[in-house]
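Here the complex is missing a single protein chain, while all its other protein chains stay put.
As written, the chains take the letters A and B, and residue 1 is the first residue of each chain.
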Amino acid sequence: MSLQILINGIATGSIYALIATGFALIFNVLKFSNFSHGATMTASAFIAYFAIAGKGLGLVPTLLIAAAAGALIALVGEFVGFRRILLNHSSATYFFVSSITLGTLYEGLVTIKAGSNFFNFPRFFSTPTISMGEQVISTSDVVMFCISMVSLLVLAFIIQKTRLGRAMRAISFDRDTAQLMGINSTRIIQLTFVISGALAGIAGVFLGIKYTLYPTLGSLVVKGFIASVIGGLGSLTGAVIGALLLGVVETVLLRLLGSGYSTIATFAIMLVFLLLRPQGIAGSNVQEKA
Amino acid sequence: MALLEVKHIYKSFGGVKAIQDFSIEANAGEIHGIIGPNGAGKTTIFNTISGVYPAEQGQVFLDGKDITKLEQYKITRLGMGRTFQNIRLFSGLTVEENVMCAFDPQSRYSVVGGLLPTPNRRKEEKRGRELCAKYLEAVGMQDYIQERPENLSYGMQRRVEIARALMCEPKILLLDEPAAGLNPTEVAELTELIGRISQQFGFGILLIEHRLELVMSISHMIHVQNFGQTIAVGTPEQVQHDPQVIEAYLGKEE
Partner (left out) sequence: MSALVSNVLTQVFITLIAVAGVYVLTGLTGMFSLGQAAFMAIGAYASGLLVKNAHLPIPVAMVLAVLMAVAVGYLIGYPVVRLRRDYISLVTLGFGEAIAALLNRMTSLTGGASGLTGIPRTVGLGITAVSAVVAVALVASFKCSKYGRQCIALRGDPLAAQAMGINVTRVKMIAFLLSVALTAYSGCLYAFYMSYVDPSGFGWKKSADWVIMVFFGGVNSLTGSTIGAFVLSGLPQVLRGLQNYRYVIYAVLVLIILNFKPSGLLGEWELTPRNIKRLFARKKKPADKGEV
């Protein structure tokens, strides 16, 4: 029983980790909270759903379509919502407002296509559960956990080992200087959006499998936000740790308190975290130079 | 006890020791220059004295009161005014409103007065505007009260910033490179202005400045900083002939 809860929590947490890292990537390069991330998840999950509907395709093609759709949506969003603001050197608050508006736009478009109905992904697994001795765990949990971890490892490799990752880190540190050093910041920002969007697409499909698919599914992005606050805004490692922690704690609380009160408890945990460690798990406390 | 007493303060950022064992005493009517190459920790001294961040060791007293660990706004209210190296006027406000912002914390009306035009609010606002007029006149900016600071020249913005600091009714005024970016005529006017307000309002001034013609002509005492340490203290005469100072500024003669 307890192992089951733990695995369930980690699986949920790994989906949150996909959301939180996608969110943290954008925060890193542009220093704002991307509120269109949730709607990007929903829209790409829906695109994948309609693309495979009735074709009997498996989970992996579905995820690939969703990731591609997410990447494309994020790329378009960068152009429509953020490019001009970036070039105008407007304050980061405009990114924030623009991202909320983009979210409304995507959600509106999904609603036009799908109405406010619920959709179910086809059953991807022939055996819904795996028995390990006395423990019974759901196959989808295990698969989602594994795929999430692989995605995060790929992301870690990109950030740590490739030129793209180095450029992203440079821009996150100081965009103007990075540009002076010959980094094409527009291109790197575009690629960051592509990666973030792909992660959103995968997370969207997983959420759709877990909770069925509906136009306001993207609201679950809140979990990713909370995870990255706990982990420290902009820190990818922190986001993953925060997300796994949140997933486990939430699943335990869900068993103990039921659905309504667990939301409140997670919020309380976030607040306590912020009061005790405002910079998050992995964040460093930078002193402002006057 | 002197009006401002800074006793052996230390401050470091990571491994960089920005201030090591800095002390100063200043009284009303005195002007103390602080000079030194870039990165010598001069602005950090101001930030530590004015409470942007607390000193790691040592103490700061203002008018006999220990202000070492006080919050910045409280130190200001006890009588410390300052200007910034890179002018930091409030955007979105006029010249008059900028100066009023330094009066507002002293203004005596409540939140009710914030919502409704009570007689008390009108009285206090009038008092504030009169003080504004007085201090803007002291710096020669009385004709620009309705202008936006961003439309003014650099020299004029400096003057508005000084007027705003005067509005804090300081006992000690910290001026951080007031002549930076000014042309020679403006520097001469500023030198005259600093000397005049120091006489008129009778506070002590701490002055960070690179323009030696300004510091040397009006300072009573000069502190020379290099790599966080004080390498010389004395009158402008003494300091100019100090071998260590010459070395820091001109390099060592082989």
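Operating definition for what follows: contacts are C-beta pairs under 8 Å (C-beta built on N, C-alpha and C of every residue); 3 or more make two chains touch, one makes a residue touch a chain.
All of these numbers come straight from a predicted model, not from anything done at the bench.
Q: In the full complex, which of B:K11, B:R82 or B:R158 touches the chain missing from this view?
A: B:R82
Q: Among A:S98, A:S138 or A:S172, exactly one should touch the missing chain; which is it?
A: A:S98
Q: Which residue from A:F35, A:F121 or A:F193 sits in contact with the chain not drawn here?
A: A:F35
Q: Since one chain isn't shown, list which residues of chain B touch it in the complete complex.
A: Contact residues on chain B toward the absent chain are 50, 52, 71-73, 76-77, 82, 84, 88-93, 97-98, 100-107, 109, 111, 113-117, 121, 124-125, 128, 164, 167-168.
Q: Touching the missing chain, which residues of chain A?
A: 27, 32-33, 35, 80-81, 84-85, 88, 90, 92-94, 96-98, 100-105, 107-109, 111-112, 115, 219, 222, 225-226, 229, 233, 258-261, 263-264, 266-268, 270-271, 274-275, 278, 288, 290
As a convention for this text, only the chains that are shown with their structure count from here on.
Q: Between chain A and chain B, what is the separation of their C-alpha centroids in Å?
A: Distance between chain centres, rounded to whole Å: 48 Å.
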